[in-house]
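Our next item is subunit A:
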Amino acid sequence: MQPTRRTFLGLAAAAAVFPTTFSITRAQSKPDVIRLAGPGNAAGRPYGNGSIGVLRGLELLEKEFEPDGIRIEWQFPRGTGPAINEAFANRQLEFASYGGLPNVVGRGAGVRTTVLAASGISPTYVGVRPAAGIKTLADLKGKKVAFQRGTIFELSLSLILAGVGLKNEDVQIFDLQGADQTAAIQSGDVDALLGQGNQVLALVKSGLVEVLYSTKGSPAPGSTFGSFTVLDSFAEANPEIVARVLRGYVQASHFASLDENREKLYDIFALTGSPRESYVADYAGDDLRDRNSPLLDDFYRANIKAGLDFTLEQKLVRKPFDVDEWIKDGLLTKTLADLGYEAFWTPRAADGKAVQF
Partner candidate 1 sequence: MADALTLSRPKAAQAGSVNILDVSKTFHVDDRTVHALDNVSLAIEPGEFISIVGPSGCGKSTLLRFLAGLDLPDSGRILVDGERIDRPSLKRGIVFQDHRLLPWFDVETNIAVSLHSVAGPEAEKRKRVQYLIDLVGLTGFEKALPHELSGGMSQRAAIARGLAPRPPLMLLDEPLGALDSLTRSHLQDELLAIWEREKSTVVMVTHDVEEAIYLSDRVVVMEPRPGRIASIFDITSERPRHRDDADFVAVRREITNLLAKR
Partner candidate 2 sequence: MSDVTFKTAGSIAAAPFERAAGKASSHPAAAFRLPRWAKLFLLGIVPPIALLALWSYAVHQEWLAEQILPDPRLVYETTLDLLVTGQLPAELLVSLGRVAAGLALGGGLGLFFGLGFGLFRTLDIYVAPTVRAICLVPSLGWLPFFMLVFGIGEGLKIVLIAKTCFLPLMVGAYEGIRNRPRKYDDVSRALEFSWFARVRLVVWPSILPSILTGVRQAMSRGWKVLILVEMISSAAGLGYLMMWGRKAFQLDVVFATMIVIGLVGWALDHALTRFQHRTTLWSFKAAV
(Lines give C-alpha, C1' and ligand atoms only; values in the text may rest on other atoms or scores of the structure.)
Protein backbone atom coordinates (compact mmCIF):
# COMPACT_ATOMS: atom_id res chain seq x y z
CA MET A 1 0.00 0.00 0.00
CA GLN A 2 2.29 2.70 -1.27
CA PRO A 3 0.10 5.77 -0.92
CA THR A 4 -0.57 4.95 2.71
CA ARG A 5 3.07 5.27 3.35
CA ARG A 6 3.16 8.63 1.72
CA THR A 7 0.17 9.75 3.75
CA PHE A 8 1.88 8.55 6.79
CA LEU A 9 5.09 10.39 6.05
CA GLY A 10 3.07 13.51 5.53
CA LEU A 11 1.46 13.05 8.87
CA ALA A 12 4.83 12.51 10.49
CA ALA A 13 6.02 15.78 9.01
CA ALA A 14 2.90 17.51 10.28
CA ALA A 15 3.52 16.05 13.71
CA ALA A 16 7.02 17.46 13.69
CA VAL A 17 5.76 20.90 12.79
CA PHE A 18 2.99 20.83 15.38
CA PRO A 19 5.04 21.89 18.41
CA THR A 20 6.20 25.04 16.70
CA THR A 21 2.62 26.16 16.36
CA PHE A 22 2.50 25.49 20.05
CA SER A 23 5.13 28.05 20.78
CA ILE A 24 4.01 30.80 22.96
CA THR A 25 2.14 33.81 21.77
CA ARG A 26 4.65 36.57 21.42
CA ALA A 27 4.47 39.48 23.78
CA GLN A 28 2.75 42.18 21.81
CA SER A 29 3.30 45.86 22.15
CA LYS A 30 -0.17 46.30 23.57
CA PRO A 31 -2.15 43.42 24.98
CA ASP A 32 -5.83 43.08 24.23
CA VAL A 33 -6.48 41.21 27.42
CA ILE A 34 -5.15 41.27 30.98
CA ARG A 35 -5.54 38.06 32.92
CA LEU A 36 -5.62 37.97 36.69
CA ALA A 37 -6.06 35.15 39.14
CA GLY A 38 -6.85 34.62 42.77
CA PRO A 39 -7.28 31.54 44.92
CA GLY A 40 -10.43 29.67 43.97
CA ASN A 41 -13.36 28.67 46.05
CA ALA A 42 -15.03 25.33 46.40
CA ALA A 43 -18.15 26.45 44.58
CA GLY A 44 -16.03 27.21 41.56
CA ARG A 45 -17.36 30.74 41.18
CA PRO A 46 -15.21 33.37 39.50
CA TYR A 47 -15.01 35.55 42.62
CA GLY A 48 -12.58 35.83 45.44
CA ASN A 49 -11.99 37.44 48.78
CA GLY A 50 -9.42 39.83 50.16
CA SER A 51 -8.11 42.72 48.07
CA ILE A 52 -8.18 40.70 44.86
CA GLY A 53 -11.82 39.82 45.55
CA VAL A 54 -12.65 43.47 45.98
CA LEU A 55 -10.77 44.40 42.83
CA ARG A 56 -12.84 41.81 41.02
CA GLY A 57 -16.09 42.68 42.74
CA LEU A 58 -15.86 46.42 42.17
CA GLU A 59 -14.71 45.88 38.59
CA LEU A 60 -12.14 48.64 39.00
CA LEU A 61 -9.85 47.30 36.28
CA GLU A 62 -12.68 46.72 33.86
CA LYS A 63 -13.57 50.39 34.16
CA GLU A 64 -9.93 51.49 34.06
CA PHE A 65 -9.09 49.67 30.85
CA GLU A 66 -12.35 50.02 29.00
CA PRO A 67 -11.18 53.12 27.05
CA ASP A 68 -8.11 51.19 25.86
CA GLY A 69 -10.26 48.33 24.60
CA ILE A 70 -8.41 45.93 26.89
CA ARG A 71 -10.46 43.08 28.30
CA ILE A 72 -9.99 41.78 31.82
CA GLU A 73 -10.14 38.04 32.41
CA TRP A 74 -10.43 36.47 35.83
CA GLN A 75 -9.46 33.03 37.04
CA PHE A 76 -10.19 31.67 40.45
CA PRO A 77 -9.12 28.05 39.97
CA ARG A 78 -10.14 25.47 42.53
CA GLY A 79 -6.60 24.18 42.49
CA THR A 80 -5.63 27.55 44.06
CA GLY A 81 -1.91 28.30 44.41
CA PRO A 82 -0.43 25.35 42.49
CA ALA A 83 -2.90 25.90 39.64
CA ILE A 84 -1.97 29.58 39.51
CA ASN A 85 1.71 28.66 39.26
CA GLU A 86 0.90 26.42 36.33
CA ALA A 87 -1.03 29.17 34.64
CA PHE A 88 1.93 31.52 35.10
CA ALA A 89 4.31 28.95 33.72
CA ASN A 90 2.36 28.47 30.52
CA ARG A 91 1.78 32.18 30.27
CA GLN A 92 -1.94 32.21 30.68
CA LEU A 93 -1.73 34.81 33.40
CA GLU A 94 -0.25 38.22 33.92
CA PHE A 95 -1.16 38.97 37.52
CA ALA A 96 -2.13 36.90 40.51
CA SER A 97 -2.67 37.32 44.19
CA TYR A 98 -2.17 34.07 46.05
CA GLY A 99 -0.71 32.38 49.07
CA GLY A 100 2.87 32.87 50.22
CA LEU A 101 3.91 29.24 49.98
CA PRO A 102 2.89 28.58 46.38
CA ASN A 103 4.32 32.05 45.63
CA VAL A 104 7.68 30.87 46.83
CA VAL A 105 7.37 27.43 45.25
CA GLY A 106 6.54 28.98 41.90
CA ARG A 107 9.41 31.43 42.04
CA GLY A 108 11.69 28.72 43.35
CA ALA A 109 10.83 26.51 40.39
CA GLY A 110 11.83 29.34 38.09
CA VAL A 111 8.59 31.09 37.21
CA ARG A 112 9.83 34.60 36.51
CA THR A 113 7.56 36.82 38.57
CA THR A 114 7.95 39.92 40.66
CA VAL A 115 6.11 40.84 43.82
CA LEU A 116 4.19 44.11 43.49
CA ALA A 117 2.30 44.17 46.77
CA ALA A 118 1.19 42.02 49.67
CA SER A 119 -2.14 40.23 49.61
CA GLY A 120 -2.98 41.03 53.19
CA ILE A 121 -3.28 38.79 56.21
CA SER A 122 -5.96 36.34 57.06
CA PRO A 123 -6.27 34.25 60.22
CA THR A 124 -5.83 30.51 60.04
CA TYR A 125 -8.32 28.36 61.90
CA VAL A 126 -7.72 24.88 63.22
CA GLY A 127 -11.05 23.08 63.40
CA VAL A 128 -11.36 19.78 65.19
CA ARG A 129 -14.01 17.12 65.20
CA PRO A 130 -15.68 17.30 68.62
CA ALA A 131 -15.49 13.54 69.07
CA ALA A 132 -11.77 13.42 68.33
CA GLY A 133 -10.93 14.44 71.87
CA ILE A 134 -8.47 17.14 70.91
CA LYS A 135 -8.28 19.82 73.57
CA THR A 136 -4.95 21.48 72.93
CA LEU A 137 -2.63 21.94 69.97
CA ALA A 138 -0.26 19.41 71.55
CA ASP A 139 -3.05 16.82 71.30
CA LEU A 140 -2.73 17.01 67.51
CA LYS A 141 0.31 14.75 67.70
CA GLY A 142 -0.40 11.60 65.68
CA LYS A 143 -3.84 12.85 64.61
CA LYS A 144 -5.12 13.10 61.08
CA VAL A 145 -5.08 16.63 59.79
CA ALA A 146 -6.59 17.66 56.48
CA PHE A 147 -5.77 20.61 54.27
CA GLN A 148 -4.84 21.23 50.68
CA ARG A 149 -1.16 20.59 50.27
CA GLY A 150 1.01 22.95 48.36
CA THR A 151 -0.91 25.89 49.77
CA ILE A 152 -0.03 28.33 52.48
CA PHE A 153 -1.63 26.06 55.10
CA GLU A 154 1.27 23.68 54.81
CA LEU A 155 3.43 26.46 56.20
CA SER A 156 0.77 27.61 58.66
CA LEU A 157 0.54 24.13 60.14
CA SER A 158 4.29 24.00 60.53
CA LEU A 159 4.37 27.36 62.31
CA ILE A 160 1.39 26.59 64.53
CA LEU A 161 2.79 23.21 65.52
CA ALA A 162 6.19 24.74 66.16
CA GLY A 163 4.52 26.76 68.91
CA VAL A 164 3.96 23.52 70.88
CA GLY A 165 7.22 21.87 69.83
CA LEU A 166 5.75 19.69 67.07
CA LYS A 167 6.53 19.35 63.39
CA ASN A 168 4.39 18.55 60.36
CA GLU A 169 5.81 15.03 60.42
CA ASP A 170 4.25 14.50 63.85
CA VAL A 171 0.72 14.55 62.42
CA GLN A 172 -0.80 12.53 59.61
CA ILE A 173 -1.41 14.89 56.75
CA PHE A 174 -4.30 14.28 54.38
CA ASP A 175 -4.16 16.23 51.18
CA LEU A 176 -7.81 17.04 50.50
CA GLN A 177 -9.78 19.71 48.71
CA GLY A 178 -12.49 21.63 50.50
CA ALA A 179 -15.48 19.39 49.92
CA ASP A 180 -13.47 16.28 50.59
CA GLN A 181 -12.31 17.77 53.87
CA THR A 182 -15.93 18.23 54.87
CA ALA A 183 -16.73 14.65 53.97
CA ALA A 184 -13.69 13.37 55.80
CA ILE A 185 -14.59 15.29 58.94
CA GLN A 186 -18.14 14.05 58.66
CA SER A 187 -17.12 10.42 58.34
CA GLY A 188 -14.57 10.75 61.09
CA ASP A 189 -11.63 9.93 58.86
CA VAL A 190 -9.75 13.04 59.82
CA ASP A 191 -9.67 14.67 63.20
CA ALA A 192 -8.75 18.20 62.34
CA LEU A 193 -8.53 20.59 59.45
CA LEU A 194 -6.77 23.78 58.68
CA GLY A 195 -8.38 26.56 56.74
CA GLN A 196 -9.49 30.10 56.37
CA GLY A 197 -12.39 31.56 58.24
CA ASN A 198 -14.95 31.27 55.50
CA GLN A 199 -14.40 27.53 55.24
CA VAL A 200 -13.83 26.47 58.84
CA LEU A 201 -16.43 28.77 60.35
CA ALA A 202 -19.04 27.46 57.94
CA LEU A 203 -18.34 23.99 59.29
CA VAL A 204 -18.51 25.28 62.83
CA LYS A 205 -21.93 26.67 62.06
CA SER A 206 -23.12 23.31 60.80
CA GLY A 207 -21.78 21.75 63.98
CA LEU A 208 -19.18 19.55 62.34
CA VAL A 209 -16.13 21.09 63.96
CA GLU A 210 -15.09 23.27 66.83
CA VAL A 211 -12.38 25.87 66.59
CA LEU A 212 -9.38 24.57 68.49
CA TYR A 213 -7.10 27.42 67.65
CA SER A 214 -6.99 30.44 65.46
CA THR A 215 -4.55 33.19 64.69
CA LYS A 216 -7.40 35.71 64.65
CA GLY A 217 -6.76 39.02 66.28
CA SER A 218 -3.01 38.61 66.52
CA PRO A 219 -0.20 38.56 64.03
CA ALA A 220 0.74 35.20 65.49
CA PRO A 221 2.77 32.98 63.24
CA GLY A 222 0.56 30.82 61.09
CA SER A 223 -1.70 33.46 59.64
CA THR A 224 -1.96 33.23 55.91
CA PHE A 225 -0.19 35.80 53.82
CA GLY A 226 0.43 36.15 50.16
CA SER A 227 1.64 38.33 47.35
CA PHE A 228 0.29 40.16 44.38
CA THR A 229 2.70 39.23 41.61
CA VAL A 230 3.20 39.98 37.95
CA LEU A 231 4.84 37.92 35.23
CA ASP A 232 8.23 39.50 34.46
CA SER A 233 8.01 39.19 30.70
CA PHE A 234 4.72 41.06 30.77
CA ALA A 235 6.01 43.68 33.17
CA GLU A 236 9.02 44.40 31.00
CA ALA A 237 6.90 44.84 27.90
CA ASN A 238 4.07 46.79 29.52
CA PRO A 239 5.39 48.83 32.46
CA GLU A 240 2.62 51.38 32.10
CA ILE A 241 -0.13 48.79 32.33
CA VAL A 242 1.50 47.21 35.39
CA ALA A 243 1.44 50.59 37.11
CA ARG A 244 -2.25 51.04 36.34
CA VAL A 245 -3.14 47.54 37.53
CA LEU A 246 -1.23 48.03 40.75
CA ARG A 247 -3.00 51.34 41.23
CA GLY A 248 -6.31 49.54 40.95
CA TYR A 249 -5.13 46.89 43.34
CA VAL A 250 -4.07 49.42 45.95
CA GLN A 251 -7.39 51.21 45.56
CA ALA A 252 -9.14 47.93 46.19
CA SER A 253 -7.01 47.33 49.28
CA HIS A 254 -7.90 50.79 50.44
CA PHE A 255 -11.59 50.17 49.90
CA ALA A 256 -11.29 46.91 51.80
CA SER A 257 -9.54 48.64 54.67
CA LEU A 258 -12.24 51.23 55.34
CA ASP A 259 -14.56 50.24 58.10
CA GLU A 260 -17.48 52.06 56.47
CA ASN A 261 -17.33 49.46 53.65
CA ARG A 262 -17.54 46.47 55.97
CA GLU A 263 -21.04 45.37 54.93
CA LYS A 264 -20.29 45.90 51.24
CA LEU A 265 -17.15 43.84 51.72
CA TYR A 266 -19.12 40.91 53.08
CA ASP A 267 -21.49 41.17 50.15
CA ILE A 268 -18.61 41.02 47.69
CA PHE A 269 -16.95 38.11 49.47
CA ALA A 270 -20.22 36.20 49.61
CA LEU A 271 -20.19 36.13 45.79
CA THR A 272 -17.70 33.29 46.15
CA GLY A 273 -20.54 31.11 47.39
CA SER A 274 -19.20 30.84 50.92
CA PRO A 275 -21.85 31.81 53.46
CA ARG A 276 -21.81 35.51 54.27
CA GLU A 277 -22.09 34.82 57.98
CA SER A 278 -18.78 33.03 58.00
CA TYR A 279 -17.11 36.16 56.66
CA VAL A 280 -18.89 38.24 59.24
CA ALA A 281 -17.58 35.99 61.99
CA ASP A 282 -14.12 35.86 60.45
CA TYR A 283 -13.77 39.62 60.27
CA ALA A 284 -15.65 40.44 63.48
CA GLY A 285 -13.70 42.88 65.63
CA ASP A 286 -10.72 43.01 63.29
CA ASP A 287 -9.21 46.22 62.06
CA LEU A 288 -9.70 46.00 58.32
CA ARG A 289 -6.42 47.86 57.76
CA ASP A 290 -4.51 45.06 59.44
CA ARG A 291 -6.18 42.47 57.28
CA ASN A 292 -5.84 44.12 53.91
CA SER A 293 -2.54 45.96 54.04
CA PRO A 294 -0.65 45.78 50.73
CA LEU A 295 2.57 46.93 52.35
CA LEU A 296 5.76 45.02 51.65
CA ASP A 297 6.96 45.70 55.17
CA ASP A 298 9.37 43.77 57.36
CA PHE A 299 6.58 41.53 58.61
CA TYR A 300 5.76 40.50 55.08
CA ARG A 301 9.43 39.92 54.23
CA ALA A 302 9.97 37.89 57.36
CA ASN A 303 7.00 35.72 56.46
CA ILE A 304 8.26 35.14 52.95
CA LYS A 305 11.71 34.25 54.22
CA ALA A 306 10.22 31.81 56.70
CA GLY A 307 8.25 30.38 53.78
CA LEU A 308 11.37 29.94 51.71
CA ASP A 309 13.19 28.22 54.56
CA PHE A 310 10.28 25.87 55.01
CA THR A 311 9.95 25.01 51.32
CA LEU A 312 13.66 24.35 51.11
CA GLU A 313 13.51 22.09 54.13
CA GLN A 314 10.51 20.23 52.68
CA LYS A 315 12.24 20.00 49.29
CA LEU A 316 9.35 21.85 47.72
CA VAL A 317 11.98 24.20 46.37
CA ARG A 318 15.30 22.76 45.28
CA LYS A 319 17.50 25.81 45.23
CA PRO A 320 17.13 29.09 47.11
CA PHE A 321 16.64 32.44 45.41
CA ASP A 322 17.15 36.01 46.46
CA VAL A 323 13.95 37.15 48.16
CA ASP A 324 14.92 40.81 48.26
CA GLU A 325 15.46 40.87 44.54
CA TRP A 326 12.11 39.23 43.98
CA ILE A 327 10.21 41.78 46.07
CA LYS A 328 10.28 45.13 44.29
CA ASP A 329 8.56 47.75 46.41
CA GLY A 330 9.53 50.80 44.32
CA LEU A 331 6.37 50.82 42.26
CA LEU A 332 4.21 50.27 45.32
CA THR A 333 5.80 53.20 47.15
CA LYS A 334 5.23 55.41 44.13
CA THR A 335 1.62 54.28 43.77
CA LEU A 336 0.91 54.91 47.45
CA ALA A 337 2.37 58.37 47.09
CA ASP A 338 0.35 59.09 43.94
CA LEU A 339 -2.84 58.04 45.66
CA GLY A 340 -1.94 59.85 48.88
CA TYR A 341 -2.12 56.68 50.97
CA GLU A 342 1.45 56.88 52.37
CA ALA A 343 0.26 57.03 55.94
CA PHE A 344 -2.93 55.02 55.57
CA TRP A 345 -1.40 51.66 56.51
CA THR A 346 1.09 51.27 59.31
CA PRO A 347 4.14 49.20 58.48
CA ARG A 348 4.88 46.33 60.84
CA ALA A 349 8.18 45.07 62.12
CA ALA A 350 9.31 41.52 61.52
CA ASP A 351 7.48 40.34 64.65
CA GLY A 352 4.18 41.71 63.37
CA LYS A 353 4.01 44.63 65.82
CA ALA A 354 3.27 48.01 64.34
CA VAL A 355 6.40 50.07 63.76
CA GLN A 356 6.38 53.08 66.07
CA PHE A 357 7.51 56.29 64.50
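Basically, a residue touches a chain if its C-beta (ideal position, glycine included) is under 8 Å from a C-beta of that chain, and two chains touch if they have at least 3 such contacts; residues count from 1.
These made the cut because all candidates are chains of the complex that A comes from, given by their letters.
It should be emphasised that the depicted structure is a prediction, and the values quoted were computed from it without experimental measurement.
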Interface partner of subunit A in the complex, by touch - 1 or 2: 2
Candidate 2-touching residues of subunit A, taken from the complex the two chains share: 16, 19-20, 22-24, 82, 85-86, 89-91, 102, 105-106, 108-111, 149-150, 172-177, 180, 183-184, 186-190, 315-316, 318
